[in-house]
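One protein chain is absent from this view; the other protein chains keep their places.
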Amino acid sequence: MAAAAKLMDFDKALEMFEPVLGFEVHIELNTNTKMFSDAPNPANEKYHAAEPNTLIAPVDMGLPGAMPAVNETAIRSSISLGLALGCSIAESSRFARKNYFYPDLGKNYQISQYDEPIAYQGSVVVELEDGTLVTVPIERAHMEEDAGKLTHMGGATGRIQGAEYSLVDYNRAGVPLVEIVTDIIYGTEHRAPEVAKAYVSTIRDIVRSLGISEARLERGNLRCDANVSLRPRVAEGEEPAPLGTRTETKNVNSMRSVERAVRHEIQRQAQILADGGTIIQETRHWHEDTGTTSPGRPKSDADDYRYFPEPDLLPVQPTAALIEELRAELPEQPVARRRRLKAEWNFTDLEFQDVRNGALIDEVEATIAAGATPAAARKWWTGEVSRLANAQGKDAAVLISPENVAALQKLIDEGTLTDKLARQVLEGVIAGEGTPQEVVEGRGLAVVSDDGALIAAIDDALAAQPDVMAKIKDGKVQAAGAVIGAVMKAMKGQADAARVRELILERAAQ
Amino acid sequence: MSDIIRWTAAELADKLSAGEVSSREATQAHLDRIAAVDGDVHAFLHVNEGALAAADAIDTARAAGERLHPLAGVPLAIKDVLVTTDQPTTSGSKILEGYMSPYDATVVARARAAGLVPLGKTNMDEFAMGSSTEHSAYGPTRNPWDLDRVPGGSGGGSAAAVAAFEAPLALGSDTGGSIRQPAHVTGTVGIKPTYGGVSRYGAIALASSLDQVGPVTRTVLDSGLLHDVIGGHDPKDSTSLTDAWPSFAEAAREGARGDVLKGLKVGVIKELPDSGFQAGVAASFRASLDLLEANGAEIVEISTPHFEYGVAAYYLILPAEASSNLAKFDSVRFGLRVTPDGNPTVEDVMSATREAGFGDEVKRRIILGTYALSAGYYDAYYGSAQKVRTLIQRDFDNAFAEVDVIATPSAPTTAFKLGAKIDDPLQMYLNDVTTIPANLAGVPGISIPSGLAEEDGMPVGIQFLAPAHEDARLYRVGAALETALVDSWGAPLLTRAPQLPGGNR
Partner (left out) sequence: MLARIQLNDDEVTRLTGQLDAIVDNIAKVSEVATPDVAATSHPIPLANVFRPDVVGETLTHEQVLLNAPDAADGRFRVTAILGEEQ
């Protein structure tokens, strides 16, 4: 690995330079089939776990004679996404071949869009943590296909460098992608890293709300390349300095990493420029473990992709009617939706931020829809469920369904479970033991609501502590605590302490 | 010699239906013919071991009273550019030696479904690049009229196979004339359908915006019969047309009755003067025009000023698309792999494989195409060539506003001697001057035999071109002229072909 680069202090870097950003985000669509073939799409949850080289039609591996055919749903999804990004939809767009040799590319060209993308010129409003809104300009969104997957063998780290050989799996080849390219983003200043994170998170929210992608970053459903350049500040009134040379940091695949990578690249470039060095136009690789980037491929001849219109495919010319149909189906914009939900749920800023930062808005909303109160839904998702998810290194959303969370809360509200029992039931549900009701039955965890059993236990406790009843009758109600404790212990916790207390007080009143 | 091989596909089909001959007999007769003459002709790269079994299956089905397609049981030769599951497919290249496709080309699947019996795979210029079949990695095919001469190309194998009576029907592909020009030099019939009229799915792409699959036969009716089987919409080829096509066999039968020539306006291109053609070619063409006129057609001079730019445009578009289409031959998933000594990277292996696996003509065009698409050249080369297509389409539109069909000699010369032009690509390329405009514009074209050139006794063809979607018109006109010509000769032209050495049984 490259020696750690010298980094300038972030604030100092911002004093000297203005950061200029740009992003390319690739979204894997969750259509049933691939972009150009009717093979199952591994970016759809249904086919995620397929064995290598089992989701393949002839064109996906470039077999001689095979031809591409465009997936209609992918077109609709791309138009919807373009509209959600505030873009214009091209009256006519077309596919092009991007030619380069690489073993993960079955045809040795990628079918993409070049001079006529399906969507162009839009913008998205992103919200920073303190509620500040920033508008990110979108240059274009275009459709393309993904490449296969390489596994590098025999090297030390599974990296390409030093590998003896590589294995190719073409399942991912042909997965439908939409690549969203921003315009140059100026003026983010010291909030550049935060804007980067908020942008990616907003894109994720948009594709999720559209339902067009699984949008799971850890699976590569959403991949971000971050472009960063710096330009020297000039005195007021002077001509602005020209744009600096940019680097493209590839495959930054979590929200937090996007933020870190942008910050790191600003600090690294600032130090080089301050030392009188020059920035090389290159791609850089993000290393999650060390939080650093390392140099990759410089721009070269190999970037001559020899684009030309794909002769095997025809132009895409969506009708105005189709565009209006899809526009009418658009969900609310994420910022507007968040503001509405926060008001509807009556959450404080802090409470809502908790939910949003955990990317749990959808889950909380669905849990409320399934019958829980907003407060209860929030408490479960940001509390116990998130804690267990963290412990298992998973997304909270995959651990349990909103319906089951609502069902769990209902069992508490009905008095079947105490909070403590409910936590055990939650663990059971997550362990795959069934619905909350099934776990309650399976583990025998329900609160004992049979007063007879409770009275018998109270009798036993009072017999063991004969002076207590007298104290209660004297008005020292807190003395009941000792009896309640003994009853709860005898019932192995499966009793409603409030009911036990009521029964003791009834007895005292007799 | 067995008569069976001399029958047209239509005659053979009738006798199969009538039970006068079995598909096994017909297939065996053609296999025997291949065994006898193909050592000299070398039309086939592979003879189907499963042919007799396929024939037996048809005979069994027929015996069981199943309703069969009229062509069921008729043998079919398949150009090796079309992928087949039961036989290797090489596209005439070493890089694909032994390649077995896991799927059939749509035209092959349709032929099988109709009960046609795949006889084998025919020779071709490597990846269909050439006009002589000398660029096959597996050795040249020879012209059955004169074994020292080329059978045309790239589909020389298919044309020679039907001309040498090794198969009654064959499939070809035509990117710049690869069906029509071999037909011209072998005295056979070939049709390039309207672009999109026949599926390209499973045809190993040379230049995707120009390629079209079509029939190669000895008569116009036989072409119509085969076209009816292979044509029509295929969702696997996005450029495939959804037209409801008429029966081309019906069109050929209608044409053979003769009256379609009455009042037919035949355009002759002013810019293609006789002086540009070998004397015997020009003479045969003029004689055909006279015969058309004698049968009631009107010959009209038309102008197509941009056709002369066709060859130049073609040799930009073709290499550009080919350079991209042939990139998949990289040794990773299929085909040849050459691993150089030392510790080669995958890039080294790809380069060594492509160096060893492609012939000169293929390399030449890949390099030219790579250059034509590279940054800074695209607009001037590929982009400009696409503009020439527009201009040529306009020429056709203007012409077809005045005439029903356009007639040209199918190619400037008769078959040349093997090796005569192989090292002169420019001379070779000029062979396609009459055929290329149809590919650039997407319109259909047919070549039928018009006679023999006086100076060398070699066959000559006449080409007709019709507006896009009007393939049926070509069958009508082609069959009408064919009937008139055969009447004037007293027998089909191919009866005048010399005996092949192994063929005088």
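By written order: A and B. Residues from 1 in each chain.
Keep in mind that, in the parts below, contacts are C-beta pairs under 8 Å (C-beta built on N, C-alpha and C of every residue); 3 or more make two chains touch, one makes a residue touch a chain.
The structure displayed is predicted, hence computed values, not measured ones.
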Which displayed chains the unshown chain touches: A, B
From A:L14, A:I27, A:A43 or A:M61, residue that would touch the chain that is not displayed: A:M61
Contact partner of the left-out chain, one of A:R306, A:R356 or A:K379: A:R306
Identified contact with the non-displayed chain, of B:S91, B:N123, B:S199 or B:S238: B:S238
Chain A residues touching the omitted chain (full complex): 31-33, 38-40, 51-58, 61, 69-75, 92, 94, 99-104, 110, 147, 150-152, 160, 163-170, 250, 283, 296-297, 301-302, 304, 306, 309, 311, 313-318
Residues from chain B at the interface with the omitted partner, ascending: 99-100, 102-103, 194-196, 209-210, 235, 238-239, 241, 306, 309, 311-313, 315-316, 323, 327, 330-337, 339, 343-352, 354-355, 358, 360, 363-364, 366-368, 370-372, 374, 380-381, 383-391, 393, 425-426, 429, 439-442, 468
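Throughout what follows, only the chains that are shown with their structure count from here on.
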Intercentroid distance (Cα basis), chain B paired with chain A, Å: 55
In the complex, chain A residues that touch chain B: 58, 61-70, 97, 99, 101, 103, 106-109, 166, 168, 170, 304, 306-308, 311-314
Residue ranges of chain B touching chain A (in the complex, touch as defined): 82-83, 89, 91, 96, 99, 101-103, 105, 200-205, 207-209, 235-239, 320-321, 323-324, 327-328, 330, 332-334, 346-347, 350, 370, 373-375, 378, 382
